[in-house]
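Missing here is one protein chain; the remaining ones are kept as they sit in the complex.
The block that comes next holds chain A.
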Amino acid sequence: MFMSREPSHSVVAKPLLEVDRVTLQYVTPERIVTATRRVSFDLQAQDRFVLLGPSGCGKSTLLKSIGGFIAPTEGEIRLAGERVREPGADRMFVFQEFDQLLPWLSVVDNVVFPMRATKRFPRAEWRDRARAAVEKVGLGRFADVFPHTLSGGMKQRVAIARALAMEPKVLLMDEPFAALDALTRRRMQRELLELWDDIRFSLVFVTHSIQEAIVLASRIVVMTPHPGRIVAEFDATRFGHDQAGGSEFEAFSERINRLLFAGEEIAHG
């Protein structure tokens, strides 16, 4: 009961994803912006890894780099021992924006789309797998509608279904619930955890909500900005929604809060 959602692997296993002293920069005509500076962490299979930090600390940039969209200026990212060089469907991305669903495809066709593009699974299985995935996120009745008729939360669920249906090595989620209202957000967090209980995927999840991080994570990476750096890595397997509000939960949350804002207090005297 206490140790809910503990990952079933042993801690010494070879990491699935290695982020190894990665520096990420944006080169603009005026200047060079360092988004992250020599960040490292290891993700084990079936981890729910949460990147937590204030706005501008380079979480999205780091996630995009894992996704293969941005090449590191220094260091490297390895997936199952292989260096990440370009985007690929072994790392399925769920974006923050609602327009990530392709408006010209119905909900099922959106889920089929990556299978068709990558020729993953035999063709005959595509539809069934897609329907099962849509069913799993509770949208079976909406399988054949077009995305513009869905609410924001429903769109995010379709995006999650689309990503999960590909059975990726890692699922990358960039603040997927940030634009949702508090109630829907809580429900989506629950659903994500239930899906994890079911399928045991590996997850890298970006958020700037401490509460969300603690509830979802098996492991939390705390980042600070200017330049983005990792200041701590915590185990969070002992917390779920049921622990929220408890004294231990609050103490943990307070500890992270102090870490996040320590830099600022110094900066502002």
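Just so we're on the same page, contacts are C-beta pairs under 8 Å (C-beta built on N, C-alpha and C of every residue); 3 or more make two chains touch, one makes a residue touch a chain; residues count from 1.
Note that in this section contacts and distances are computed from a predicted model.
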{"item": "Protein name as given in UniProt for the chain not displayed, \"Electron transfer flavoprotein subunit beta\", \"Ring-1,2-phenylacetyl-CoA epoxidase subunit PaaC\", \"ABC transporter permease\" or \"Aldehyde oxidase\"", "value": "\"ABC transporter permease\""}
{"item": "Contact with the hidden chain (one of A:T23, A:S65, A:Q100 or A:T224)", "value": "A:Q100"}
{"item": "Full-complex contact with the absent chain, from A:M92, A:L180 or A:V215", "value": "A:M92"}
{"item": "Touch criterion as defined above, residue of A:I32, A:A117 or A:A251 at the omitted chain", "value": "A:A117"}
{"item": "On chain A, residues whose C-beta touches the chain left out of the figure", "value": "64, 67, 69, 86-89, 91-93, 95, 97, 99-100, 102-104, 113-114, 117-118, 146-149"}
